[in-house]
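To keep things clear, I will list the structure first and then write my remarks on it.
With one protein chain held back, the other chains of the complex are shown just where they sit.
Order of writing sets the chain letters: A and B. Residues in each chain are counted from 1.
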Amino acid sequence: MKTNAGRFFEDYRLGETIAHAVPRTVSGGERALYHALYPARHALSSSDEFARACGLPAAPVDELMAFHLVFGKTVPDISLNAVANLGYAEGRWLKPVFPGDTLRAESTVIGLKENSNGASGVVWVRTRGLNQQGEAVLSYVRWVMVRKRDTAAPAPAPTVPELAGSVAASDLVIPEGLSFTDYDLTLAGEPHRWGDYAVGEKIDHVDGVTVEESEHMLATRLWQNTAKVHFDATNRPDGRRLIYGGHVISLARTLSFNGLANAQMIVALNAGAHANPCFAGDTVRAWSEVLDKAETADPGVGALRLRLVAMKHGTEPFVTRSEDGKYLPGVLLDLDYWALVPR
Amino acid sequence: MKTNAGRFFEDYRLGETIAHAVPRTVSGGERALYHALYPARHALSSSDEFARACGLPAAPVDELMAFHLVFGKTVPDISLNAVANLGYAEGRWLKPVFPGDTLRAESTVIGLKENSNGASGVVWVRTRGLNQQGEAVLSYVRWVMVRKRDTAAPAPAPTVPELAGSVAASDLVIPEGLSFTDYDLTLAGEPHRWGDYAVGEKIDHVDGVTVEESEHMLATRLWQNTAKVHFDATNRPDGRRLIYGGHVISLARTLSFNGLANAQMIVALNAGAHANPCFAGDTVRAWSEVLDKAETADPGVGALRLRLVAMKHGTEPFVTRSEDGKYLPGVLLDLDYWALVPR
Partner (left out) sequence: MKTNAGRFFEDYRLGETIAHAVPRTVSGGERALYHALYPARHALSSSDEFARACGLPAAPVDELMAFHLVFGKTVPDISLNAVANLGYAEGRWLKPVFPGDTLRAESTVIGLKENSNGASGVVWVRTRGLNQQGEAVLSYVRWVMVRKRDTAAPAPAPTVPELAGSVAASDLVIPEGLSFTDYDLTLAGEPHRWGDYAVGEKIDHVDGVTVEESEHMLATRLWQNTAKVHFDATNRPDGRRLIYGGHVISLARTLSFNGLANAQMIVALNAGAHANPCFAGDTVRAWSEVLDKAETADPGVGALRLRLVAMKHGTEPFVTRSEDGKYLPGVLLDLDYWALVPR
């Protein structure tokens, strides 16, 4: 067999590190496409001049682009036979990615637990994105439910990693040189500084985007994500393609510009759930809640811990679960992240 | 309220200058997308070599890309609550934009007139696009009808600016260094020089493009235009998204290559009307009329004043209005501009 059938649950070994294929050099082309695919307006990744005024050498690509590129590389090895993408934890952006950088990725298996049905199991991996100097640009834990090839295959000893509920503010990595001392609120688009946000505050981001099949496929292919469900309409009886969860993350994050224009850089991913699938034709909306605030040692730089919820049009904002504790059917995404904001 | 509800008619003050948010660095990525989104074939913005042979340092991005990027920045401040985009005047391109340039924009309020119904008013702005050196690359007047937040708000003294019917040929700004002395007609694609066009001549550009939802949304997002009507299918009872008028301008201009391949650079926008809305599924066609001709002081460079009309398939070319003076329902765009042509 020359083709890759993907790994099954019994193929993973605790502690092994998998080097993922297909390194990728990014350019202004990927940045332009990010602006075409999402309503991306955060000034720091839109303008070299704005980024320089904030102490960076040029505009980095959107942090979620780095995430998608790294995530995409892991799909052939981690989630080709995944039944579900269960969660994220301990995600940290460690270095900005600039046009010209080349990214590759590797994942270490940090947990394995067979399901009681014997047909699948949960695999935890810690994935790192690396640039051409071998420096880590991103690190996160993801766990997925993966089918077994052979239900009779013996189960490994169950190992469930202990994961932080969120990244501690003291562990956030601020990009070298970043300074918001001369931050231009007018060019950024909103007057709200770190001090203007209160823990518990909720923001309805108001705008909506109706998703087309070609858009999510262009995006997901751009990240070299190979999961069949996103591209092959013959894969489901209803002929619909399942939209890559990361597409919804980027839609929600870019929609959140309206109210969080100054939340310029994502520095940590604390947790995330793809609550319900998203399909072409859905109109996606978003709201945020301020979960926590922290100061940093860097000039003018504060951090906000934000909950970002994406929902389909028709779903009320600020509610995510029904009385039985289950996600409401219109909720698509429930994400918890840290972003840097001028103080 | 953290989100931007946009300005209403009573929020504008005569003479004030609004600095628009979100500067943008352009790259080869935006240029490639322009070629993917429109049938763009004008050689000067397609080939660095062709541009150098015409005295420029490299291929500038399409003039309409500069226009869309600047226009997009103004939307959150000028037209988020606009009922209608009424017109353009006195538009001039002042410097070519090259990959690597960063654009920002500002608009000065030059006219205000409340409508007799007291529910809305007309706002005139002169918008300037600026590059990273603070040099103006583009300047134009636009006027829009904007809703009032409070119909009881007092009306400002009506001020209607005097606007030129068209940019005088002597006011056209020819890019520094531009020379058509060694112009290569074969590489440009057509043999027709400035002298081959006669005032009154009409050209049916023959080709048509059927528009898809995802295409106009990709384009409009690329220009960071935030008007909801272009992206949110829940915004109208019929579930259709209104196509950004500038998308039709670019479609018509690029379709006009077939007959006007040598009209290489747009240097002025005299007037423009979005006669009827365009929707996905429409097949757009275009025709042009030569309105005027002018020589310039630059080597080998002539100017043509052109009327560019976009229409839906099924509409006859060369007619735009019915007997009562109204635009025919199939007419989408009626534009008046100056372009540079080799003599």
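Operating definition for what follows: a residue touches a chain if its C-beta (ideal position, glycine included) is under 8 Å from a C-beta of that chain, and two chains touch if they have at least 3 such contacts.
Bear in mind the structure is a predicted one, so any value in this text is a computation, not a measurement.
Chemist: Among A:Ser120, A:Thr226 or A:Thr320, which one is in touch with the chain left out?
Modeler: Of the listed residues, the one touching the omitted chain is A:Thr226.
Chemist: Thinking of the whole complex, not just what is shown, which of B:Ala84, B:Ala119, B:Ala164 or B:Val206 touches the missing chain?
Modeler: Hidden-chain contact among the options goes to B:Val206.
Chemist: Of the residues listed, A:Ser27, A:Asn115 or A:Ser179, which one is in contact with the missing chain?
Modeler: With A:Ser27, A:Asn115 or A:Ser179 as choices, the missing chain is touched by A:Ser27.
Chemist: Just one of A:Asp62, A:Glu90, A:Glu190 or A:Glu212 touches the chain that is missing; which is it?
Modeler: Considering all chains, including the one not shown, the answer is A:Glu212.
Chemist: Touching the left-out chain: which of A:Thr3, A:Asn117 or A:Ser170?
Modeler: The one listed residue touching the chain not shown is A:Thr3.
Chemist: Give me the chain A residues in contact with the hidden chain, please.
Modeler: On the side of chain A, residues 2-4, 19, 21-30, 32-33, 76, 99-100, 102, 104, 132, 212-214, 217-219, 221-222, 224, 226, 228, 231-235, 241 touch the unshown chain.
Chemist: Over the whole complex, note the residues of chain B touching the chain we left out.
Modeler: Looking at chain B, the ones touching the missing chain are residues 27-33, 35-41, 43, 46-50, 59, 99, 186-190, 192, 196, 203-210, 212-215, 258-261, 281, 283, 313.
In this text, only the chains that are shown with their structure count from here on.
Chemist: Write the angle of the rotation needed to overlay chain A on chain B, where the fit uses Cα atoms and the result is rounded to the nearest 5°.
Modeler: 120
Chemist: For chain A versus chain B, what separation do you get between their C-alpha means, in angstrom?
Modeler: About 36 Å separates the centre of chain A from that of chain B.
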